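One structure follows; several queries about it will come next.
All protein chains but one are shown in place.
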Amino acid sequence: MLKLLKYALYDILKSRFAMIYTVFMILVAVSIYQVSDDLSKVSLSLMNIMIMIVPLISAVFATTHFYNNLEFIELMLAQPVKRSHVFLSQLLAVILMLSLSILIGFGLPMLLWGADSSLVTLLGVGVILSAVFAGFAFLASVLTRDKAKAIGISLGLWIYFSLVYDGFVLYLIYSFADYPLEKVTLGLVMLNPVDLGRILMLMQLDISALMGYTGAFFQQFFNSSMGILVAGGTLFIWVLWPNLLAMRVFKKRDF
Amino acid sequence: MKPLALSILFFFCLIGSPETLAATVRITPGQSIQEAVDRASAGDTLTISEGTYKQFGIIIRKPLTIIGENYPVIDADFKGNILIVATTNLTIQGLKLINTGRSNMDDSAAIKFFDSKNCVIRDNILENTYFGLHFSNSSQLTIINNKINASALKEFEVGNGIHLWKCKNSYIGNNQVFGHRDGIYLEFVTNTQAKGNLVERNMRYGLHFMFSHDNSYIRNTFRKNGAGVAVMYTKNVVMRENRFEENWGSSAYGILLKDISDSEVVGNVFLKNTVGIYMEGSSRIEFKNNTFRENGWALKLMASCDQNTFQANNFTQNTFDISTNGSTVLNTLTENYWDKYEGYDLDKNYVGDIGYRPVNLYSVIVEKIPAAVILWRSFMVTLLDRMEKIIPTLTPDEMIDESPKMRPYDFG
Partner (left out) sequence: MISVKNISKKFGKLQVLKDFNLEFQLGNSYALMGPNGSGKTTIIKTILGMVMPDSGEILVKGQPIKGSHSYRQDIGYMPQIGRYPSNMKIGQLFSMMKDMRPEIKNYDLDLVEAFELDQMKDKAMGTLSGGTRQKVSAALAFLFSPDILILDEPTAGLDPIAVEILKAKIKKERIAGKLILITSHIMSDLEELTNQAVYIFEGEVYFNDTIESLKEITGEDRFSPAIAKLMQWTLKKKATKREMSHVETT
């Protein structure tokens, strides 16, 4: 497995896309560092960009990568290796590449000009969201036999989780404003990985406002490590299930 | 001169022993402080030696100077008050007063003053007291350098740290008050100054005053109190260079201003509060040179406020700058620095060429539905806010700073 991963990584890290993505991230981070006069403003701006861009790029790139490598994947399947290893080597290579681009693109300027805990959280959230959306993309890829369709599904998931879902939650909150909705909204947020990543950032940037939430449960949730643990744990589940499901389908798929 | 000397001698003879003119009496552990006080004459100095005195309910009705050596401990063992004072010209210094009664029937306090005047309470340590220092109907008090520390878990288990009722012309300086219900509580207190106090982790309010006109609060720090600072029904208040920090909670405020008028709030720092300033029914207050940083809401300005001026303040890294519940705006915003301002300055006069509207759409929504805060900074909410910035519909149109600064003020 590790050997396969080594070669897959070698290929993907030298790809033009990896370079462009990393350079793009560096440019974004550098320009934001240049115009912002303090660190939390930097992490705010970076977060706005990251929450949008990272899932999009991850979803599109992972789908494209899967289909571009389909013949090679087929050739590997004809070799004496386990299917799951072939799948994992491709998936992990994509996730590692996407993560490295974020870590280098955002991390390098941080090393140069300083970072605070919110920026470090941002890096973590970026890596996790990459893994989640790469998982979705691989799932869409193994479930379809057509690149265009798979990209369509990936984009659909991105729009759903970045925009539509929050609109739905806001609508719900607005419609049932007279009811105590705190627990419901918190529960709904757990069902969206992008929101979870955002909440982890909010706990760093807007903790004062979050503490305005009524009820002891939320005070405890946001003010202690429990919130971070629960949100982080749920995000971990979000990383696992699409990826594992994609692997299950991959193991039974015809090529 | 002879008749005068004679008459003085005669006076001394009348009182008793001549030493009492400025006598110093030493009290050691095992002796009764109450007896020493009763024996002492007005103007005497009582020195209390190091050690533990299990005594309470000591009544002082004459001017004395009571000084502790190396903080002698007076332990009331959870029974009633420790010292009860009704006199003038009393000094209490260097005592460690612990474990008062817990009853709110008689409001047990470490030191309780009635109808006193010209008293100095300094350098004392109070631990585990129900009320710390409790003053009624007194004046010309000097309360300085005391450390008052309670460790109750519930609001009803503890009274106020420094409690003044119907007092005037006093000074409260450099005290530390921790863990009480209200840190400093003033009711019907006038012409008083609180300066350089550190008020932290009190159950309810760090500072709480009502009907207390003409007072000033300078360079105090109010930190992590249950609900911040609440001041009500008062005129002519001066608040300068105080710090209001980390007051977190659904009804926690840096300051809650209710029916305050003709006052000034200048050079204060509001850091990491859920709400920096919440005000209702207040008017003619001048807010100047304050720093609002990392608050959930820098200001919550209710529609019942009018003629207030916010000038030359810094608003940085607040989740929301201002929220309000009405559409009419009778207050003035001018020359503030807003870090969210995205305008430009073509004429390079360091003032933005277009105005800044500090109320954003989502803060209006969150005001109505607090649960909606969870969606803040999502892509959809950012889109909504952008649209609102271009075509204001829900946010009050007149709430605008026409001369936003391009750079933050340096308040040092």
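By letter and in written order, the chains are A and B; residue numbering begins at 1 in each of them.
Note that in this section a residue touches a chain if its C-beta (ideal position, glycine included) is under 8 Å from a C-beta of that chain, and two chains touch if they have at least 3 such contacts.
Quick caveat: nothing in here was measured; it's all calculated off a predicted structure.
The hidden chain, counted over the whole complex, makes contact with A. Within the set A:V81, A:L108, A:V184 or A:V230, the residue that contacts the chain not displayed is A:V81. One chain of the complex is left out; on subunit A, the residues touching it are 3-4, 7-8, 10-12, 14-15, 69, 71-72, 74-83, 252, 254-255.
The definition used in the following text is that only the chains that are shown with their structure count from here on.
Within the complex formed with subunit A, the residues of subunit B that make contact are 248-250, 252, 272-275, 294-297, 316-320, 339, 365, 368-383, 408.
Within the complex formed with subunit B, the subunit A residues making contact are 37-38, 40-41, 44, 47-48, 51-52, 162-163, 166-167, 169-170, 173-174, 177, 181-182, 185-186, 189, 194-195, 198-199, 201-202, 205-215, 219, 223.
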